[in-house]
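If you scroll down you'll find the structure; I have some questions about it.
All protein chains but one are shown in place.
First chain written, first letter: the chains are A and B, and each begins at residue 1.
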Amino acid sequence: MRLGALVRKEFLQIVRDPSSIAIAFLMPLFLLALFGYGVSLDAERVPLALVAEAPSTDSAEFFAALGGSPSFAPRTMDSMVAAERALLQGEVDGIVRLRADFARASRDANGAPVQVLVNGIDTNTARLVQGYIEGAWSAWLAARAARDGGALAVPVDIAPRIWFNGELRSRNYLVPGLVAIIMTLIGALLTALVMAREWERGTMEALLVTPTSMSEVLLGKLAAYFVLGTGGMLLSVALAVWWFEVPLRGSFWVLWAAASLFLLAALGMGLTISTLARSQFVAGQVAILATFLPAFLLSGFMFDIGSMPPVVQALTHLVVARYFVAIVQTLFLAGDVWAVILPNAAALAAMAALFLGLTWRKSRKRLE
Amino acid sequence: MSGDAPVLEATGLCKSFVFGKRVTVALDAVDMRLVAGRVTGLIGPDGAGKTTLMRLAAGLLVPDAGEVRVLGRDATAESLAVQAELGYMPQRFGLYEDLTVAENLELYADLQGVPRATRAARYAELMRMTGLAPFTRRLAGRLSGGMKQKLGLACTLVRPPRLLLLDEPTVGVDPVSRRELWAIIDHLVASAGMSMLLATAYLDEAERCADVVLLHEGRVLARGAPRALSAAVAGRVWQVSAPGMAPRELQDALSRAPGVADALVQGEHVRVVTREAAPPTLAESPSLRADPVAPRFEDGFVDLLRQARSDLARDIDMGPPRHAVDADDTRAVIRVRGARRRFGTFWAVDGVDFSIARGEIFGLLGANGAGKTTLFRMLCGLLPASAGRLEVAGFDLRRASAVARARIGYMSQKFSLYGNLSVAQNLAFFAAAYGLHGAERAARIAWAESTFDLADSAAQLAGLLPLGYKQRLAMACALMHAPEILFLDEPTSGVDPLARREFWLRINALARRGVTVLVTTHFMEEAEYCDRVAILAAGRLLALDAPAALKARARNAALPEPSLEDAFIALIQAHEQRVAS
Partner (left out) sequence: MMWRRLLALVHKEFLALLKDPRSRTVLIVPPLMQLLVFGYAASFDLKDVPFAVYDEDGGAAARELVAHFAGAPAFRLVATLRDEQALRPLLDTRRALLVLRLGPRFGADLAAGQGARVQVIIDGRNSNTALLALNYVRGIVQRYNEDWLAARGRAGPPAHLATRAWFNPNLESRWFFVPGIIGMLTLVTAMLVTALSVAREREQGTFDQLLVTPLRPSEILLGKAIPGLLIGLAQASVVLLLATSWFRVPFLGGLGAFYLGLTLFLLSGVGVGLLISAMAATQQQGLLGAFLFMVPAVILSGFATPIANMPEAVQALTWLDPLRYFLVVLRKLFLEGADLALLLPQLWPMALIALGTLTLAAWLFRHRMY
C-alpha cells in the first residue's frame, strides 16, 4: 500500500509539473529531430572544382564520370588559381586537375597523373571525398577498359559487399545510437534532481518520520520514472523506425528488454548522483559533466572504440551508454545476435545493480 | 507503562556538527523530561539547538553521546518503531506543492497505514478542524503560508500520534492564522490527550504552554512552568512614562540607566525590568511615572538571558548622518498615490495611498497574501507599479537614476549577504557598490566594524556567522552609505530577543537622526515600536494609524486592554465578514 501510494504520488507530481513530461517526451522529439537531421556523415553533392588545363575528349570523359555520381556537385573552373582560392574559402571541398598533357600521357606506359587536392582541415570529409573520387576513377577505368575491349586495367579489383546497411546510410547507425545517447541524458536528468529536490524542499524529512522505508521511497521513484522513461524510449524507437526509416531487424521484445535494463542503469546513475550530491546545484553540474560528453564521445556512437588507446578504451567501460549503443546498433541493423546482446546486457544489469545498490546504501534513514 | 512515565526523556544528550574545519556544538549534555498529556514549549533563539533536539527525538539523527527515549523506546536504536507512534512536523513541512490538499492527505494516510474504513471520517474531522474543507481540491502550492502550516499539521495528524513534535509551526504565519493553529493545538491536547513538544521563537507563545524548556546555545537554561519563570521577576516590572518625553527617547535613556535590566517601547509607555525590586529612576526626568505591572514570560526570559550573556551593546551611537538632514523638516519622504500592481488577472496591490514623513518609523502589516511584500518591493524599486505613482526621496525609483538608489538602504528577511565571502569582504564590496572610495570608504568600514562589533569576526565567512551577527552585518552593509531611507523586510525573524532589542535601539537612534524607516513584520510587538502602521488586506489599506490609536479602536467591554495583535485580528476579521456578506 505504501509503495503504491508513493508511485501514485510520483505520477501526480509528474503530471502536474510539465517539466518532467517535457524532459521525457519533448526532449527526445526535439533532440532526435535535430540530431537525426543535424548529424550526418554522408557527404552528398560534395562541391568539387574541376580544372582541365587543356580540355579534350579524354578529360571530358573523365569529368563526366565524376558528374554522373550523386556524390558530387562538380564545377568546371578555368584556372588552378581560381580553384585554389575556392578551396581555401571552403567553397569547394576538393579539386581534380588534369594537366595539359593528360590526353597524351594517358596513352603512356606510366599513365597520366590525375591531381587531386583536398582541404585536410576536416580530415573526415577529406577522406570521404578522396574515397568518392577513387570510386569514380575506378568506374571510369572499368568503362574505358570495357570500351577498349576488356584489356586488363588493374590486376586485383575489389568487390565490396556491405552487410547490414547496404547503402551505408549513416543515419541507420546514428539514429539508434542517438536513442541510446538521448535516453542516457533523459534518464539522468529525470532522476538527478528528484532526490536532491526532496531534500531541498523539506519533503524528505516529512517522509522519513513516517514508517516508510528508504527502499520504498527509492522504488517509488524508480517505478514512476521507469514508466516515464519507457514512454520516451518507445517514442524514440517509433521515430527511428517510422520517421527516419531505420530498419528494425531484431525482435522488438529483445529491444524492449535491453532498453529496460539500460533505463534501470541510467536512472540508477541519476539517483546515485542525486543521493550523493543532495543539492540540486551540485547534482546538476555533475549530471552535465558525467553524461553528455562522455556518452557522445566515449560510447562508440561516433568514434570507434577499438581504435582508441587502451587506457581510454578501459575508461569507456564506465560509460553506460556504450553497452546499449552496441546492443541497439546490432538489434536494428543485424538482428538478434545473442553473442553481442548477452554480454552487453549482462554489463548493463551489473551497472544497474551497482548504481541502485550504491544509492540504496548511501541513503539511510538519517539526516546525516 | 504507567500514566506518569515521561513520553520523552533525554539524558546527557550531545550532538555537534562539522562544517569544514569548524565544529559547531548544537546540543551540550541536555537533560529533559516531557510529561504526558501536555504542551511543552521548547523555547530559544535560532541556533539554540531546538531543531537538532527534535530530529534526535524523531530518530533522524544519531546522538554523539547520551540517549533520548521516546514513548519508552530508544529513539536511535528503535527509530522505526518510534516513528510509527510519533507525529513530527518539521520547520518547513514537506508538502508536495504540486499535489492538491486531498492528495497530500491521502499520501500521508497511505504512508502511515491508516485503514481505509476510517479515513473518510478522519479527513472530515481534520478538514473541519483546520478549516481547509473548502480547499480540498486546491494545489498545496497555491495555499497561503498559514493554510500550508495547517495542512502540514493535518498530514501529521492523519494517524493520531501519541506524541506530536512541532518545530516552529508558526514561523512566517500571520497573527490570525497563528491563533487558529493554537486553537487546534489546544483542542488536540484537551480532547485527545495528546502530548506535544513545540519549538518556538515567539515568546508570547511560551505562555500558552504548560511547561517550557529554555534552550540557549545547546544547553538547558531553565525549565518549568512559564509562570514560574515570570515569577522570578515579579515586583521588578514597570510601566513607565515621562511627561514631555517620547517613548523612544525614554526607552533610550532608560536602557542606559543603572539598575535597568530591560527597557522596551510598548505603545505610549516603556516597559522596564529592573534588577532590584525598586522602580527605575532617571536623573534627567524627575517626574518619571512608574506603575508596577504583572510580569510576562518575556520579561523573565530576557532577564535570564542577560545573565547568561553580557556581550550586548547597550550604548548605541550610530554616528552623524552623511547627508545633512534637518530633523525638523517634516515634508513627506515617501509618497504613494494610487499604487496598483497586477500579477496576471490578480491585483496584489489595488490602489494604496499614504505618505511617510522624514524620521518616521513606519510599519507595514498584513496577513499572508495581503500584498505587503509586493508593495514593499515596489517601494524599493524592485518591482514596477502597474499604475499609480511612488515617490521615494523625491524620485520615482523605477525610472530614477542610480543617484536615487544611493539614498536608500535595504535589508531583507534573509539577511542576503554573500555567504562564502568573509565579513570584511562583504563590507568592502557593499562600500564600493555604493560608490565609496579612498579615505571615506576606509572610514565607513571602520565605522561599521566598531559600531556593529564586527572587528573580531572580520575574517570569518558571513555564511557561518551566528544569526545575530548576520543581522548586524546585513544592517552594517545597508547603512554603509548612510542612507536617508531604510527599508527593512521582516528584519528580526528568528533572532533572539536580546539581539532584537539591540537592533531596535539602533533603528531608534537612526530615526532620531532623521532617517526614515519602513519596516514589514509579522511580530506585533515589533509593530509597537513604529510611529504609525499601515494594515493591508486584499491589496488595500485597511487602517493607517499610530499603534495606540489602533488599540483604542479595538477597545470594548470584552477586551478592556487590547494588544496590538487583538486590534489587528479584529480589523482583519471585520474585513473578512464585510467581504463575505
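To be clear about the criterion, contacts are C-beta pairs under 8 Å (C-beta built on N, C-alpha and C of every residue); 3 or more make two chains touch, one makes a residue touch a chain.
Predicted, not measured: the structure shown is a model, and the values here were computed from it.
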**Q.** Given B:A308, B:A433 or B:A574, the one touching the chain that is not displayed
**A.** B:A433
Q. Of A:V7, A:L87, A:M183 or A:L207, which one is in contact with the hidden chain?
A. A:L87
Q | Among A:A100, A:L168, A:A238 or A:A350, residue touching the chain not depicted | A | A:L168
Q. Per the definition of touch given earlier, which of A:A64, A:V81, A:A100 or A:V312 contacts the omitted chain?
A. A:V312
Q | Residue ranges of chain A at the interface with the undisplayed chain | A | 19, 23, 31, 34-35, 37-44, 62, 87-88, 93, 102, 106-128, 130-131, 133-134, 137, 140-141, 144, 152-166, 168-170, 172-173, 185, 189, 193, 197, 280-281, 284-285, 288-289, 292-293, 296-298, 300, 302-304, 306-309, 311-312, 315-316, 326, 329-330, 333-335, 337, 339-340
Q) Residues on chain B that touch the omitted chain in the whole complex? A) 377, 380-384, 402-403, 405-406, 408, 410, 412-414, 416-421, 425, 428-435, 437, 477, 487
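The rule we apply is simple: only the chains that are shown with their structure count from here on.
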Q: Report the residues of chain B in contact with chain A in the complex, numbered from low to high.
A: 55, 58-62, 79-80, 83-84, 86-99, 103, 106-108, 110-113, 139, 152, 155
Q: Please name which positions on chain A make contact with chain B in the complex.
A: 1-2, 4-6, 8-9, 12-13, 16-17, 198, 201-213, 365-368
